[in-house]
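Read the structure below first, then the notes.
All protein chains of the complex are present and in place, except for one that has been dropped.
What follows is chain A.
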Amino acid sequence: MIKIDNVSKHYGPFQVLKNCSTEVKKGEVVVVCGPSGSGKSTLIKCVNALEPFQQGSITVSGVSVGDKKTNLPKLRAQVGMVFQHFELFPHMSLTENLAIAQIKVLGRRREEAMDKGMKLLERVGLKAHAHKYPGQLSGGQQQRVAIARALAMDPICMLFDEPTSALDPEMINEVLDVMVELAQEGMTMMCVTHEMGFAKKVANRVIFMDQGEIIEDREKHAFFETPASDRAQQFLSKILTH
């Protein structure tokens, strides 16, 4: 589904990604972790071309992301993305947030889009708030709406860029629950997150990144039980002690 092959990216002289290669197969859940500044968010943003990269190639469902001829809006419409800071459209009600891209990008009829949006809001437990604006919701609620907004496009895979790291602790679980449910339904997911409980529960593989490199890319049990690199061991011991 998502194939990342030897990708490198520079900001001027600074190299943020160094020859990264990995793959997310259909139905797989892959968690990407690593210390801040390790390039994990950059990598996931390269997958739907929100960040350009200079070398290597990324394909999503066979379509080359870096190719200038690729219709990026069409590609992105099929790849759901959830951001650290939610990024709902603050001037639209929740229903409009969920409907706008369905109407303007997919060309769905308004009633159809509204209907689908309402069903998804119900699914993430926010149907009663449908008429509200993002600014009237808590962070956890906003992030659930953001997931619903991505799902409204019937994506073939989902990207999560630290979906819980801007949330207060008591709101993390409500978001993770939705993500676990999605994973269990067989959604293909690539998640940048430090929620190791989530990784243990639903991930197939865990990728560990440091300083722009993919250091480990392993089946989750192998990763948690016998991390091969010192850096991954140190990282795990730091985040798993509490």
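Keep this in mind: contacts are C-beta pairs under 8 Å (C-beta built on N, C-alpha and C of every residue); 3 or more make two chains touch, one makes a residue touch a chain; residues count from 1.
In this text, contacts and distances are computed from a predicted model.
Trainee: What is the missing chain called in its UniProt entry, if the choices are "Cytochrome D ubiquinol oxidase subunit II", "phosphoenolpyruvate--glycerone phosphotransferase", "Multisubunit sodium/proton antiporter MrpB subunit" or "Glutamate ABC transporter permease"?
Mentor: "Glutamate ABC transporter permease"
Trainee: Pick out which of A:22, A:48 or A:164 touches the chain that's been left out of the picture.
Mentor: Once the missing chain is taken into account, the touching residue is A:48.
Trainee: Which residue, A:7, A:24, A:65 or A:101, contacts the hidden chain when the whole complex is considered?
Mentor: Of the listed residues, the one touching the omitted chain is A:101.
Trainee: Among A:9, A:40, A:116 or A:149, which residue is in contact with the omitted chain in the full complex?
Mentor: Only one of A:9, A:40, A:116 or A:149 touches the chain omitted from view, namely A:149.
Trainee: Since one chain isn't shown, list which residues of chain A touch it in the complete complex.
Mentor: 45, 48, 50, 72-74, 76-79, 81, 83, 85, 87-91, 100-101, 104-106, 132-137, 149-150, 153
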